[in-house]
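What you see is the complex with one protein chain gone and the rest in place.
Presenting chain A:
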Amino acid sequence: MKKIFIRSASYISAQETFNNGLFTGSPIEYTETILPFAEPSYKDFMNARQLRRMSKVVRTGVTTALRCLKDAGIETVDAIVSGTSYGCMEDSEAFLKSIVLQNEQALSPTSFIQSTHNLVSAQIALTLKCHNYNTTYAHRGFSFEHALTDAVLLLNEQSAENALAGSADEMTGFTWNVLRRFGLFKQQAVSNLSLFNSNTRGSIAGQGSGFFLLSGNHNENDYAQIDGIELIYKAGGGDVKNEVARFLSAQKINAGDIDLIITGRNGDMLQDKMFDDMHNTVFANVASINYKHLCGEYPTSSSFALWLAANIIKQKQLPPCFEETGIDAEKINRILIYNCYQYRYHSFILISKCN
């Protein structure tokens, strides 16, 4: 696989990621049970009529995609690939509720039309009038990684010069209340900024949408290069260590060559032990930071981590909230993102400064 370059990156999350506020000021503190989207003004990207017709997950997805193109100075793309685990949750719920409450009678088609998983990729194509490759992955904790892998494959096949890869996932109060019964989320609201001090089970729910414009050719304004993606599906952690070691050796690096690990600790005291174990063994002595206190837990949150990693390399700095770690951002040339979703979906994305 050849190196793939991140030309532009845009993200809407609970933090000010869209306008880079996370890198210039303090993070936003929340005490709600679901971290909301910190939505920007959309007026540069769509008119009021378009905006009214789009649900939150769609308008955040489409806007970050359009922003990627704008930042890269291009009008269209050769491929649009996105990942979503939950799809358009708000509209799916609305249609399901109306089926039950109205006993399948006199239903409105709107929420059905807006419920399909491929809506974000489709609306990007429609907005750009783009007839090129277009697809959507919906595979739980790997949905974003599979979108990214597809885009990397396309660029390797030379069937695309550039590709938009990203993800979009939302959370509603209704689904939160259902998922809470599975123990996915903390029973009480906590401050997101003290997520890792709670010593309780469960995480804090989040949502986020973002896109990356990828290219097979290097340009001096690129954020970073993607060196490799390794996905390990396993219940239990044992074999993961061996497979990570194999991945690093295939990349011809040692753990010590990694300057920073961004880990998917989510504040669940049991799941986080798995990260501690990896950190004490495979990645001993490698600097690390967490990200889910900023964006919350959702199946495609590794895209937030990629946005963060790409910006740390490009801007040669860490967001101010990581100042206390004492990590010298100037020396960060290679970052490994290690996320794990619900104990089973282990994902490793290795990126580095363009060379």
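Basically, a residue touches a chain if its C-beta (ideal position, glycine included) is under 8 Å from a C-beta of that chain, and two chains touch if they have at least 3 such contacts; residues count from 1.
In this section, contacts and distances are computed from a predicted model.
Among "CoA transferase subunit A", "Sulfate transport system permease protein CysT", "Peptide ABC transporter ATP-binding protein" or "3-oxoacyl-[acyl-carrier-protein] synthase-1", go ahead and choose the protein name stored in UniProt for the chain not displayed.
"3-oxoacyl-[acyl-carrier-protein] synthase-1"
Among A:Val178, A:Ala245, A:Met269 or A:Ala284, exactly one should touch the missing chain; which is it?
For the chain that is not drawn, the touching residue is A:Val178.
Which is it among A:Thr33, A:Thr63 or A:Gln123 that touches the chain not included here?
Of the listed residues, the one touching the omitted chain is A:Gln123.
Pick from A:Phe5, A:Phe23, A:Phe37 or A:Tyr86: which residue touches the chain that isn't shown?
Only one listed residue reaches the unshown chain, and that is A:Tyr86.
Applying the definition given at the start, please give the residues of chain A touching the unseen chain.
80, 85-87, 95-97, 99-101, 103-105, 107-109, 112-113, 115-119, 121-123, 125-126, 128-140, 142-143, 146, 150, 153, 156-157, 177-178, 181-182, 231, 233, 299
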